[in-house]
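Complex shown without one protein chain; remaining protein chains in place.
The chains carry the letters A and B, assigned in the order they are written, with residues numbered from 1 in each.
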Amino acid sequence: MIAAVLSLTLLGAALGIGLGVAARRFAVEGNPMVDEVAALMPGSNCGQCGFPGCPGAAAAVVAGEAPPTLCPPGGKALAAALAEKLGIELDLSGVVDEGPKIALVAEEICIGCCRCIKVCPTDAILGAPKQIHNVIREACTGCGNCIERCPTEAMSMQPVPMTLQHWVWPKPAVA
Amino acid sequence: MSAVPIASPHAHGGAGVSRIMAKVMLALAPATLYGFWLYGWPAIYLWIVTVLAALLGEATCLRLADQPARPVLLDGSALLTGWLLALSLPPWAPWWLGAVGGLFATIVAKQVFGGLGQNLFNPAMVARVALLISFPVPMTAWVAPLPLTAAGAPGLFDGLLVTLGSATQLDAVSSASLLGHAKAELSRGVDLLHSLGGHPLSLAGYRPGSLGETAGLLIAAGGIAMIVMGVISWHIPAAMLAGIALPAAIGHAVDPARYLDATTHIFSGGALLGAFFIATDYVTSPNTRAGQLLFGLGCGLLTYVIRTWGGYPEGVAFAVLLMNALAPAIDRLLKPRIYGRNRKGAPLPS
Partner (left out) sequence: MGLMEKIFGAGWGIHPADRKRPAADIPLRRIATPSHLYVPLQQHIGAPARPVVLVGQKVAKGQLLAEAQGATSAAIHAPRSGTIVSVGDITAPHASGLPVAGIAIEWDGEDRWHEPDDLPADPFALAPEDIGRRVAAAGIVGLGGAAFPSALKLNLGKRSGIHTLILNGGECEPYLSCDDRLMRDFARETVEGIRLMLHATGAREALVGIEDNKPEAIAAMTAAAAPFGEVQVRPVPARYPMGSEKHLFSTLTGKEVPADGRTTDLGVLVHNVGTAYAVQQAIRLGRPLVERIVTLNGGAWHAPGNCVVPVGMLVADIVTAVGLKQDPARLIMGGPMMGTQLPGTFVPVVKGTSGLLALTADEAAAGEAQPCIRCSSCVRACPVGLLPLEMAARIRTDDYAGAVDLGLKDCIACGCCAWVCPAHIPLVQYFGHAKGELAARDRAKLRTDATKRLVAARAERLEREAKEKAEAAARRKAERAAQKAAEAAAAAATADRTTEES
């Protein structure tokens, strides 16, 4: 009887100490997952998801406050990558991915006000006061910030045209 | 062009699922017809009931899953499942045995797993084992052959009564199968040299057993025909029969009074049906030739072990199911080597 009580007590104490030491010893500062997820994000901090920048969005996704599908510029590919990272099942069939889009300046309407240049997170818009602006296609992330700032509605989001190099065979319909 | 483009290849070898199933059925037909003749109308009725039940189970599940049932029923897989199950039942078994078995095979053993190609275990064998465990008495009630053309054979109507289970006046010569008889006598302390005197092994199949058991030679002929037609390869049947025959030969040489000889083992029970038609089921057997050899050998050895030392006189169904469970592991273990890589998948040194 006493032996049993003693051994159990000892066992409990040893394991408890072990757990306590492990908790101190291997404590992790912050959540490394947030950084890893943030690394997957586009990083343009465009704010379309409603969170303060990409790190904010990453924290929200890791905390489960936002779905992995929160990032419009990232599209389906990012959603899949996030879901894989977080180890959650994701039904992408419902996600409408209109494909990547980038901003385009309607040259006949642009008045050269420079407002769009100021909000572009990647400095993808070229222009000077009273000069027609232009978007560098390779640098545009499609965040859409410039659309709201344009006083003449000269900015619009246009789908990136599909090219031979980017075309992907569609997945066969499941029998 | 608006339609989705068609990917290469634009040529096809001409193989088809329903064509493969049709070939299997063709190979199965002679043995089945011989069994029908040997056991008469009750066997025919039981076969019909079992096959219909299997088809009904498949159709019901597909209907519940909102999938079109017709194309799937036409591929012949459910029919084949029911057919194989019917071949493994006692020919004069009551109708409900076939019905329950057929439904169980397609619903529980196949559709619950996701339908064709998704099941881990052979549906016919799952159903047979379920019936054997649940209804041991009717599942072991074998009758001596009573050919259609024989004087005392039940006719069209009497046969139906047998299948419906209400034909008490038509007392067939009930009897044990050879393996069952041998096991029972052994457990009573009568050795094989004495017990088998009244049970000669009849290669013509003129002895009690299931449809698929008695016509051993025809089953083997059908199996070889399938190998010739390229439906199956020789690997699984050869390995499985070797797996039964080798230990049987050794055991018999050591102590003929305790261990049956190899020929009796091969031609008894479901050994041949199992080797050619059950274990070779595409869905539940390994992908590679090496894996198939291992799988077949395992089926054979387990069959012998269960028959000789297990509680049941026959072990093919259990052996196949056990090896089915191992098939994914075998596939994992024996992957083909990728060109330019070693067995572990690392690139070859240049």
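Just so it is clear, a contact is a pair of C-beta atoms (placed from the backbone, for glycine too) under 8 Å apart; a residue touches a chain by one contact, two chains touch by 3 or more.
Note that the coordinates shown come from a computational prediction; the quantities given were computed from them, not determined experimentally.
From the options B:29, B:64, B:229 or B:348, the residue with contact to the unseen chain in the full assembly is B:348. Between the chain not shown and the residues B:140, B:263, B:288 or B:308, the one that touches is B:288.
Contact with the chain that does not appear here is found for just one residue of A:10, A:63 or A:77, A:77. The missing chain lies against subunit B, touching residues 1, 5-13, 15-17, 19-20, 71, 75, 77, 115-118, 233, 235, 282-283, 286-290, 293, 331, 335-341, 345, 347-350.
The chain not shown here touches subunit A at positions 40-45, 74, 77-78, 80-81, 84, 92, 120-124, 138-139, 141, 162-164, 166-175.
Methods note: only the chains that are shown with their structure count from here on.
Here the spacing of subunit A and subunit B, counted between their Cα centres, is 55 Å.
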